[in-house]
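The chains shown are only part of the set, and none of them has been moved.
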């Protein structure tokens, strides 16, 4: 046959709860119960408070650079809720606090992390989350490898990995997708397409109509969802996770959302994006639409909101207290965790805190005051 | 960009100096293009390329996708095709994904093709610790690139040197890695010539003359060493050399000084083991063996991952540690 179609692929879009808080009842069937939604909304409120608190801490110079999660709560929480705590592994980038928290990583540790303290990335026993990941696009390979181990050992676990729209430009993303598909491992790739990678808009980052279509390269099931719609995110995530768990291989989810804040506290987004754009997306805020929906359904009212706000404020203050209470780690920590067993050279460095090795004590060298 | 009132009065920061060099060279040579993540509209995360896109347009000051190997690899292609690309890698930690293109291609094309294909490109990279940044924003991988034949590695420590060396780098017919010590990006201001000037790549600078001990350093640590000089006892006369370029290395300058002083201390931020300090110590003992009165001392980062910022001050060599090493060297 001289000409024929060798391949056809497509990307579907899913929205269940629209910007006005109107639910598509049919699509919402078998997704979240009323109790779930109320609980998750409370959770989102709490996360928003904590996020704002981190921002303020940074401005008060009590925290280093911090990337706000604001506006992306539905994406993190909808997907995080679909994963089994203590069973499935979350492999995050850095804008998924809400999901990590839900899976047991204490939020004060996340604060400690941004305060420049490795102890913030110490994962408690039983918690199945990896540390935040700074080098963009690299962690998806770890998720793929973990998922591969689950498959090898026939464990009913799934890895779900988070990354941004910009991350899909990195080669490692591509290699992870290819491995995951070639070996059909239980890994869910969750792209938080928040429209920006620092100052570069998605349309400039790639010449592609959607991010999700990148999965077609690997014949990997994919979907684009309204990332500010808790229902759509949950449904797509649950379907992908449960399919992966039952041997159906990897999947790709593009959550279309928006970074309502600056890239990080070191950034000033007004330099490169219009306030109209931000304002328009403010209207699609996942919290607002969920509150509208809940109120409409009689599940929520101002008193409940006030209580939720108060709980959020209280939690945030507890988190700050715990994080700041941790103080500075012992300086020897930097040596103690490099290998399981320290090398002789490192022992010397640890003992003397010096890298020169004349073997003399500072006092011997005639220093005016002795070094500690 | 043209100088502001503040610059005219108070002098230029290192960032200003680099910006001025880019601006002047882009004006002079239309083959020069700047590319990288956020270098355009946003002017770079450190504002080093601030304003350039407005002047030269988005075709010459280019916001690229988030893709370091892509930036490095396409810059190689641009250079081979006759442009003079100046890619920026946003932080030294993100040279990782671009390592292969830099080391296995940029460094080798001329030799591999017996001179018929060349890669005149200057890779700008904010470098080093001390600014309370997150992980992989504070490393010092210079030894790796100095160990790569075919690359030049330039590390200015002052605004004056930054401008002159960057202009040399861009005009250099071979690939140059230009590490910018971010700790001193804005910490010092200096009055420097407004017109374009070059400083030869491969020439060290004697920052302070002395007769008792030679201190060799580069990048932000030069300032740490300078601070240490102030704390040394009055009767200690230390010579401080700022290498400015570690590849090619100005070994003569070091040897000349050590043959005078008989003592040498090397100071750098990178982990000690197999750091570039080892090369210097080795050269000194190879070439000035009979002049040496004490072992060459290294003051460096520890052999651990650069710690997160709560502990970076304990990791980075400070004036106290330099002072200690100098005194030990003298007391030997």
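Observations on the structure shown:
In this document, chain identifiers A and B correspond to the written order of the chains, with residue numbering beginning at 1 in each.
Just so we're on the same page, a residue touches a chain if its C-beta (ideal position, glycine included) is under 8 Å from a C-beta of that chain, and two chains touch if they have at least 3 such contacts.
In this text the structure is predicted, and so the values were computed from the model without any measurement.
In this file the complete complex is built from protein chains present as A x2, B x2, though only one of each kind is pictured.
Simple rule for what comes next: only the chains that are shown with their structure count from here on.
The geometric centre of subunit A is 34 Å away from that of subunit B, both derived from CA atoms.
Interface residues of subunit B facing subunit A in the complex, by the touch rule stated above, are 37-38, 40-43, 45, 63-70, 93-94, 96-97, 132-137, 233, 265, 272-273, 294-295, 297-305, 307-312, 314-315, 317, 320-321, 323-325, 327-332. Contact residues of subunit A toward subunit B in the complex are 64-65, 113-118, 134-137, 166-167, 169-172, 197-200, 204-206, 266-267, 271-272, 328-329, 331, 333-335, 338, 343, 345-346, 349, 353-356, 358, 360, 362, 364-368, 371.
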